[in-house]
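For this depiction, one protein chain was excluded, whereas all remaining protein chains were kept in their positions.
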Amino acid sequence: MAHRWGMAVDLDRCTGCEACVVACRAENNIPSVGEDQAQKGRAIHWIRVERYYEGEFPDVRVKFQPVLCQQCNNAPCEPVCPTYASYHTDEGLNGQVYNRCIGTRYCANACSYTVRFFNFFNPAWDKPLHLQLNPDVSLRQVGIMEKCTFCVQRIKSAEIRAKEEKRELRDGEPAPACVQSCPPRALVFGDLNDPESEVSRLARSRRGVKLLGELGTQPNVTYLQRNEWNDNNT
Amino acid sequence: MERRDFLKVSVLTGATAALSGCEKPAHTLVRFIPEEDLIPSVATWKPSVCTLCPAGCGLMVRVLPGEAEVVRNGKLGTIQMGLAKKLEGNPNHPVNWGKLCARGQAGLQITYHPDRVRSPLKRSGPRGSGSFQPVTWEESIREVVSKLQELQSQNQSESLRFVSACLRGQRHELVRKFLSAFGAPAAMVFDPLDEPVLRQANLLSFGQADMPSFDLAHTGYVISFGADFLGTWNSPVAQSIAYGEMRQGRPGNRAKFVQVEQRMSQTGANADEWIAPRAGTEGAMALGLAHVILKEKLRPAADNKATRLIAGWSQGLAEYSPEQVERKTGVPAQRIQRLAHEMAAHLPAVAIIGGLPLAHTNGLFNALAVNALNTLLGSVGMPGGLFFTPQPPSENAGSWSSESDFASVLLAGKLDGTKVLLLHNANPVFATPAVWKVRETLDRIPFIVSFGSFVDETSQLADLILPDHSPLESWLHDVPKSGTNQAVVSLAAPAMLPLHDTRAMPDTLLEIAHQIGGEAAKALPWENFQEMLQASMAPLRTADGINPPPDPEKFWSKVQEQGGWWSDKVRQAARSAIPQKQLVTEFAPPQFDGEESSFPFHFQPYVSQAFLDGSLAHLPWMQEMPDALSTVMWGTWVEINPKTAQKLAIEQDDLVEVRSQHGKLLAPLLVSPGIAFDVVAMPMGQGHESFGRYASGRGANPMTILAPMQVAETGSLAWASTRVQVSKVGKAKLALFSGGLFERPSELQQR
Partner (left out) sequence: MRSRIRGLSLIFVGLAAVSSFFLWPTSSANSVKRRGIDSQDVFTPAHPTILDSLREFIGWRETPVQPLAFTHRKHIENQIACTACHKGVNQGPSAGIPDINVCMRCHTFFAKDRPEIKKLAGIFDSGQDITWQRVYGFSPSAHVKFNHAPHIHASVDCSVCHGDVKSMTVAVRAVNLNMGFCLSCHRAKQVSTDCVTCHF
């Protein structure tokens, strides 16, 4: 059976430590744009940790929420692309084909989650920082839209490895960089078509919600809401 | 893009096209013979050790062959070599179990930093000017040796000083042996991330001068006094892994977590309940909780070392009734009552203290009070409680107790007779109050040698820079002091060949010792650091490690393959108390520098999520990582409550001046709901004058305006006891990731 990749984000475990943000940066050759461009909102972060304050001092609460491409099953970004650069892959991802992208930015406009990033300039690395670049991931030039791929390069190499060893993929075997790094294990990745996988189990949780689910985008990412502590300890 | 840019670009494009034609510069470079066997595009994972903070996590380095520009025999060329591409946690390492924090992952950029010192440098201009010229290793080592021999011949061995960040394991042992054989005083420690106050308190309360570990995965209730244990404090990855378990790893048993602090930290943001008592009264609050537990007999009364340190404990802490504590701390009596009941009802409960509460003049009292509360809760050495990481049988070295604190040496004026200073991994010029005049003191030392990889504020004063390898290019050895209940010795071979003409500090020191000869050469007989490590690991073969191979050579390759040695025995008891001189402490209100009338705000610098104490500000990944709470990138800010801002008629993105009695700084204002009305907070780490292109000249450094207040018992800097005033001086702009996209300058101005 074909895979349908999905993620569960347990907000009760997430501590806002930003490990996922840097892991993504290291894995996916995301350029640093510098202060001036960052001020214009042109910094690129395929995954970010959103922070929401509730209440006023002294009764302040904070909620952290990692947000990445939700890999929607009914994705607003796909039908608007005039060149089919944004398209739906066989395994349920919202693919972005850099070769086809002509930089209309319609997809970023259509996206409900602000997880698509445009390359306003050619990325640049001061030598020898470029020696770190991951050869498994393309470098995106100016004029190209980019976004989280669920680390498709890791999925592909895990699939190739499994095929070589003549076996099925194990649950949790392809892990995107963010999931791999997450210290409190707030991020869980796996195959939603496998009802026994950890991610499927978590996606069925009572705490599970979809981000802006009312829009009908049908994301493959499920958020597990934070619990409240109460005295009888459940 | 502006019109001008367009013109500029088209002119440039045309010109370069005409000039350069089809010449590809890479073709003109010499290609050197590879120095290792490489299989292209096949990744190998090599174990390593993270050295960026005291946690000491185990790493796996993804290494792939690539082409690097290098200098060989004075010639520039390219070479195929294994290059580190990504850092992940070592899945079997008992501290971090395959996980790694944001900073640890960014450590990769240290190796490839464009502003790394690429060869030995000799000062060529006046001190502090930053002009250096490259010299050879032979020449520079000879110079150091002759200076040191000169000291010996004049019987002035004791005027050699060594200052360093906390050293552990064999690197520490090497430095210790070198200094004692030479006849120099023990190394001075300068490490803003160290918690000397807590280690002192733990020595008094539990007989062990180490950082504590916490069994959060099995606890029922956590109260943390100021410790940013999910962010930057102690062993954050180990603590975060356990935190995940405590929240959702035990169905139906989700522990409660209470955070006590004046400015909401990243850790505090995750708390179920957040409490802001008055600054410096955390110890009183802990004793208020103990009072209720004792009075209502919620727990059996404890009588041991930790409790006997607290005045009035045996009388049931009569002076810490909830009402009295309310007057001291501002926390309602009812709330204290409730918290004490909750805690006792959800055992095992554990209390943590770290960071700001220890940085007040009464820091030691605060720590002792929390230690006593832990004792009362019965959490010391118990599952779900506080324990100390067992130490490996062969390692009696690695204790910090032999070292002296840099600050106390400096303030006692004992640095003045120094003739030669060796500087390793410490930047005291940056991270100390300006009134301490560290720069001026170091300026008077005739000869300074730095092992730094970067020309930072302190290395800038050096006469000679002997650049260390980056950690990924080095033999590493570490003995974690917290974060695990197994005895661990981390060990790693270099993950990649050196990129530049650098040498590992231990090898340089060995070379210097051998050239000096005499005692120093005798004390350090090893050819290189690798040999020393192999010798130090040998006794562990017969210890209770996981499947120790019988053969010494096999054992040596096994520990390299695994990333170290760890015991298969799990132990979390606190060591039994060693008799100590009795010391009874009473609540003393924290002292502050500056009158409340003219300096109305407590100034609380805090350890930055991205840069720690500033030692990581040179990494572009860390600069561009949005801070979790403020979402600020590439900058620094002053945090203030919205109501306070309103009162002062200042708003977000105003440039404000923060002034203490000892200095002033300018920074943009950030309005944040999670901070007390009388507190002004600011992250450490920015404001470097000299630390590579990404950090230099960026933001402001809160340490500079601190008052020279000390924790009386330890002599360490009480960095939370400065009062300040705040006033608007202009406009500024913070780069916020949550700020939205602006495509035209006009949009930005409207913001």
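In order of appearance the chains are A and B, and numbering begins at 1 in each one.
One rule holds in what follows: a contact is a pair of C-beta atoms (placed from the backbone, for glycine too) under 8 Å apart; a residue touches a chain by one contact, two chains touch by 3 or more.
Remember, it's a predicted structure, so these values are computed and weren't measured experimentally.
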Residue of B:114, B:249, B:378 or B:642 touching the missing chain in the full complex: B:114
Residue among A:34, A:66 or A:190 that touches the chain left out of view: A:34
Residue, one of A:11, A:62, A:75 or A:93, that touches the chain absent here: A:93
Residues from subunit A at the interface with the omitted partner, ascending: 32-37, 87, 89-91, 93, 95, 97-99, 120-127, 129-130, 135-143, 149, 152-153, 156-157, 160, 163-164
Residues in subunit B touching the chain absent from view: 1, 5-6, 8-10, 12-14, 16-17, 20-22, 24-25, 27, 30-34, 37-43, 72-73, 77, 79-80, 114, 620, 693-694
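Everything that follows uses one rule, which is that only the chains that are shown with their structure count from here on.
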CA centroid of subunit A to CA centroid of subunit B, Å: 30
Residues of subunit A touching subunit B in the complex: 10, 12-13, 15-19, 21-23, 25-27, 32-35, 38-43, 45, 48-51, 53, 55-58, 60-62, 64, 126-135, 177, 180-186, 224, 227-229, 231, 233-234
List of subunit B residues in touch with subunit A within their complex: 41, 64, 66, 68-69, 83-89, 96, 98-103, 105-106, 108-109, 112-114, 220, 230-231, 236-237, 240-241, 243-244, 247-248, 252-254, 256-257, 264, 266-270, 272-276, 342, 345-346, 499, 609-610, 620-626, 628-629, 631, 633-635, 641-643, 672-677, 693, 698, 733-735, 737-743, 748
